[in-house]
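The structure appears below as structure tokens.
All protein chains but one are shown in place.
The letters A, B and C name the chains in turn, as written, and every chain counts its residues from 1.
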Amino acid sequence: MAETRVSQVTRETLLDWYRRMVFVRRFEEQAERSFRRGKIGGYLHLYSGQEAVATGFVAAMRQDDILFTGYRDHVHALLRGTDARAVMAELYGKMTGVCKGKGGSMHVIDVSRGFYGGYGIVAGHIPLAVGAAYALRTEGKDRVCLCFLGDGAMNNGAFHEAANLAGLWGHDGLAPVVFIVENNQYGMGTSVPRASAVTNLASRFAAYAIPNEGCDGMDPVAVFEVARRVIEDVRRTGRPYAVEALTYRFAAHGAADLFQPYRSKLEIEERRQRDPILLLEQRLRAEGVLDDARGQEISAWADRQVEEAVAFADSSPEPPREELFTDIYDAASDRGAGPR
Amino acid sequence: MAETRVSQVTRETLLDWYRRMVFVRRFEEQAERSFRRGKIGGYLHLYSGQEAVATGFVAAMRQDDILFTGYRDHVHALLRGTDARAVMAELYGKMTGVCKGKGGSMHVIDVSRGFYGGYGIVAGHIPLAVGAAYALRTEGKDRVCLCFLGDGAMNNGAFHEAANLAGLWGHDGLAPVVFIVENNQYGMGTSVPRASAVTNLASRFAAYAIPNEGCDGMDPVAVFEVARRVIEDVRRTGRPYAVEALTYRFAAHGAADLFQPYRSKLEIEERRQRDPILLLEQRLRAEGVLDDARGQEISAWADRQVEEAVAFADSSPEPPREELFTDIYDAASDRGAGPR
Amino acid sequence: MAEMTYREAIKATLIEEMDRNPAVVLLGEDIGVYQGTFRVTEGLLEKYGPRRVIDTPISELGFIGAAIGMAMLGLRPVVEVMTWNFSLGAADQILQNAAKVRYFSGGQVSVPLVIRGPNGGGVQLSAQHSQSLESFYGHFPGLWVVAPATPADARGLLSTSLRGRDPTIFLEHAALYGIKGDVQDGESSVPLGQAEIVRPGRNVTIVAYSRMLRPALSAAQRVAGEGIDCEVIDLRTLRPLDIETVAASVRHTHRAVIVQEGWPLFSVASEIAAGISQRCFEYLDAPVERVTGADVPMPYARSLEALAQPDEAKITDAVRRVVA
Partner (left out) sequence: MAEMTYREAIKATLIEEMDRNPAVVLLGEDIGVYQGTFRVTEGLLEKYGPRRVIDTPISELGFIGAAIGMAMLGLRPVVEVMTWNFSLGAADQILQNAAKVRYFSGGQVSVPLVIRGPNGGGVQLSAQHSQSLESFYGHFPGLWVVAPATPADARGLLSTSLRGRDPTIFLEHAALYGIKGDVQDGESSVPLGQAEIVRPGRNVTIVAYSRMLRPALSAAQRVAGEGIDCEVIDLRTLRPLDIETVAASVRHTHRAVIVQEGWPLFSVASEIAAGISQRCFEYLDAPVERVTGADVPMPYARSLEALAQPDEAKITDAVRRVVA
């Protein structure tokens, strides 16, 4: 393992991942504070605990690849390089947000970075990703589409129909899509065994002729190794592939949930022993790549980024009232006369 | 095999099945003629070719068990003992029909025989059957629910969600439902490999922890042996089970389809070599249970039944105009004042 | 008489029915272990056990379809949709099976099913989570569509629905769960299909329902100071629609304003305006005014969301317009 890692992921890269993971964690923590202060409304779903999954997969993506996910979406955007200020401004509902404040936390979308969002209906984005993958293939290029989904989403019909289409189209090399099941053990308050007749979620993809495997979703390196291999395979073949990343959500399902009767404090504490950021930090310290000074430096840098994002969001203007009626239909097609 | 059959299915029973199968085949042939004459409107989906499946399963059902199926539903009703005249009258849209002529061919329903229909939306009846099975179990009795579905229906989200619920509730013994996939090779003009990423349909039930197996859907004895074992298992455990019956549809998908570009005449001819009625007849003749005289007798009897059904349907009255506004809401609850 | 919240009124009714009728079972996402997203079912799993309080996977199509099957076989399922927005995934089951099977079976099958949960918006949930679906469901015969505005009606209409033998779309509202009101003790049932005149008046009839009743009442309060005496009607049920009570009112006020949170086109407001114009043709002194949600997907930004929704000020302006 040590060898492979060293051979494939340099210490610099690891340190860079650590930096990103610390940053996105701080971003989420700040978002929660802003939510408590009433600066952010609606629903707010935090990614804390699952960082290794998106970090490993996004690191294995090519610049021109694309991705879709659900409503737990801030971090996917940040890791793809979307300006943290534009993401925070979106959560604040400001005109400077990535979606002009019209989407909010559940609909962070940044097409310029291949991030197609950001959807609030569980499993509703999965068919979109399969169709997007088909479209990518018809370009004649070898771009790949990543589709992140939750363990709970797999019990929805949209998942089934989309997975079957991916399997079918994959037989013709027309479905370059990677399904990444972020199995954080719960769908809101319902644990996997209480929602899914079969608890080995990766194995369910066999019903669609989609090759699949599991991985440790708390270790970005483990995730990356699988991600790179799988993505390149999908890129080459145009066939779908599925990865179940075992991970855990430290925060409540949504920031509005004050108590969590479905799991014990003890369980959460135990899981925090494998906090992906903690594990990576221990490894980096062991390898002498990270010391207290470097750690404080990174921590301070992350906080600065987040503060700037908040300051920017706070001071940004609300969308002007005209925005209420824009972006419903294509501006080029006047509503009265219809699309041209 | 010979032993088992003889041991479990007497020659009399076999002959009785043969009689029924000849009769329901004639019924369907007559329905098609009536459709051509404009006596039957809308869609008309014939069961010809698939008789062994329903015959074997219905024979293994208990009187108080129930069943659901799609729109290819006349034969399921007939085999459960619904008066052929009432079924034909339904197809004719007459007041004497099982559903007062309000449902038509796609909605043959006879609750008095545990036949809950009769549904036109592909896969739409599957969740109903799973819920019905749950309800049966809460009675504290051991009644079982059979759910017939097509190969094409398995690619629909309603199937996925219902199968997962059955698997889940089955863990608690609350899903006494048997899924019978009538794999007749096509969903309208789309063959199984063109619609399903995986062509071993029984195996797809593994994704729901539902035990499953295949059987020869052209041999009523083979079907019956499986059906009896499976139904009793489900009755005992309250857990779901799935059977994929390999069969074939001789008629067009719907009587309105005049040509069938998706399959060759040759293919149909080959499949007719294994016409379930032909196979059973050969067996009965080989065993000396059936001779020409007996055969003609049965044939004449069947024709008579069908003629009576047609005469009855033809001479029955149309539903009176008041029927347009009945059966929308519970009669006991006056629409103005709402349910009581 | 006891004062309770809208949430408590619904919960009390569920408990009452579950106690008197063992056939009542509850299904929904996170209604049990999680205690209910809006805490309506809090404690019920502990009280009635997992066979009667069923936590489901995220399979609206599947479990609503299953609930229909349960109802067909004699149970009386009550489904909680976490919000009505998620019911769109189950539209086929609700509209094609629940609403129609009694009819196409020639009356052989009943579907005594209540589907309940919060409808509408107003708390910055943006486009996918803020829809008002009453006009959509109300379009389909075979369904009852109910939308209580007060704790008393939530209780009375739910108990009527739970004793009916038809599928009922029971539309609650997230913004109402916490409001308090008097609810009579013991069993109480409000008939479906009867609107209520909640404020008698002489000059203008304001028609509203669900969350819009309160701004309608405060607008009536407001213009009363200007000498405009408004009669305020709470529809309470949308299918069947009690257009007669509305028409009778307009025949003496001669003016009407209709308020609804949802989109304007092909909606409840369209039907009421058309019904009034038809039935009160000789009586109307001014065109009927409609105050509806803006014809846009709901934006997230607080300021835009406010612009998109009816409020006291917009209703007040409309009232002034009809009397002008």
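Please note the rule applied: a residue touches a chain if its C-beta (ideal position, glycine included) is under 8 Å from a C-beta of that chain, and two chains touch if they have at least 3 such contacts.
Everything numeric in this text was worked out from a predicted model, so none of it was measured.
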Among the chains presented, those that the missing one touches: A, B, C
Given C:T83, C:Q96, C:S189 or C:T316, the one touching the chain that is not displayed: C:Q96
Of C:T41, C:S110 or C:Q128, the one touching the omitted chain in the full complex: C:Q128
Touch criterion as defined above, residue of C:I15, C:A248 or C:A286 at the omitted chain: C:A286
Positions on subunit C contacted by the hidden chain, ascending: 61, 85, 88-89, 91-92, 95-96, 99-100, 103-104, 126-128, 135-136, 138-142, 239, 241, 263, 265-271, 273-274, 277-279, 281, 284, 286-288, 290, 295-297, 299-300
Touching residues on subunit A - with respect to the absent chain: 66, 97-104, 107, 109-111, 116-121, 124-136, 138-139, 157-158, 160-162, 164-165, 168, 172, 174, 326-333, 335-340
Absent chain, residues of subunit B that touch it: 41-43, 93-94, 99, 101-104, 106-107, 119-123, 152-153, 155-158, 187-190, 194-196, 261-262, 318-319, 321, 323-325, 328
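In the analysis below, only the chains that are shown with their structure count from here on.
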Farthest chain (mean CA position) relative to subunit B: A
Whole-Å gap separating subunit A and subunit B, where each centre is the average of the chain's CA atoms: 46
Whole-Å gap separating subunit B and subunit C, where each centre is the average of the chain's CA atoms: 40
In subunit B, residues with contacts to at least two other chains: 157-158, 160-161, 164, 168
Junction residues of subunit C - those touching two or more other chains: 56-57, 59, 61-62
